[in-house]
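First the structure, then my questions, so here it is.
Rather than the whole complex, this shows some of its chains in their spots.
To keep things simple, chains are lettered A and B as they appear, and every chain counts its residues starting from 1.
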Amino acid sequence: MATLGLIEYEDASPEVRAVYDDIMATRKTDWINNFWKAIANDPATLTRTWQSVKEIMGPGVLDALTKEMIYVAVSASNQCGYCIASHTAAARKAGMSDEMFAELMAVVGMANETNRLASGYQVEIDEQFKLPGASARQGQEREHDLLR
Amino acid sequence: MATLGLIEYEDASPEVRAVYDDIMATRKTDWINNFWKAIANDPATLTRTWQSVKEIMGPGVLDALTKEMIYVAVSASNQCGYCIASHTAAARKAGMSDEMFAELMAVVGMANETNRLASGYQVEIDEQFKLPGASARQGQEREHDLLR
């Protein structure tokens, strides 16, 4: 049972409906999943979260499928049942095949394993990984800072 | 200080050297980072971990860059300093630009935020995310997309 209940479209204020409409239009769907209906109890959080998700998950240098798979990777690492279910569905819709899902899970599992081997063995970070520019870029010249 | 110390190439047994050689050949580098030197104290773990990493991170339906970015996403979520440093370097080597890193971080941050909004608001999983076949697909042909 969602803590504050779920706000259905027909019960929503104009402010909330506007966000729901934008979610459906952006995602080309005709329904709103429970996550949004739950946080709609706080219109400020609904609006801010949707704007951030829309901006972050929209077109960029990473494609939509990659972004959704990263979302699944984080959610699986964090044991968030809702997020695993919803973002696995979203990743499938964005084109994730069964094989891609399986490889994704293999990487997520391995990363979680070696994360603990590294911490458990108290491994120091190599100097090569720390040098400014050089370490991060593996010795390549940094011709220009693309992000500035 | 790594718990059991680091095994340098010149001090390594033939079994460990063989793994080191394969790591350098596979990665086309001439050095071994501390993670492997630390777990080399347990040759069984070194061999098994390297074989798993080599198999999982090798060619598949996901490209090397995507896999390394997923690795960074998991490591950042888990707060593993060593792993963030080493896999950020690996992702760069695989072609991750500054912009790609920035988008990756934005997705990781957002996923960690919404993971807690979903759990904190106690959001129930939508039935649409639970339907057998439709959402999960079970390898069958997808006659119609129930989720759209």
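Methods note: contacts are C-beta pairs under 8 Å (C-beta built on N, C-alpha and C of every residue); 3 or more make two chains touch, one makes a residue touch a chain.
On a predicted model such as this, the values are computed, not experimentally measured, just so you know.
A.B. asks: Please state how many copies of the single repeated sequence make up the complete complex in this structure file, given that 2 appear here.
C.D. replies: 6
As a working rule, only the chains that are shown with their structure count from here on.
A.B. asks: Averaged over CA atoms, how far is the centre of chain A from the centre of chain B? Could you give it in whole Å?
C.D. replies: Once rounded, the distance between the two centres reads 16 Å.
A.B. asks: Can you list the residues on chain B that touch chain A in the complex?
C.D. replies: Listed in rising order, the residues of chain B that touch chain A are 1-4, 31, 33-35, 38-39, 41, 45, 49, 52-53, 56-57, 60-62, 66-67, 69-71, 73-75, 77-78, 80-83, 85-89, 92-93, 97-100, 102-104, 106-108, 110-126, 128-130, 135, 137, 139, 145, 147-148.
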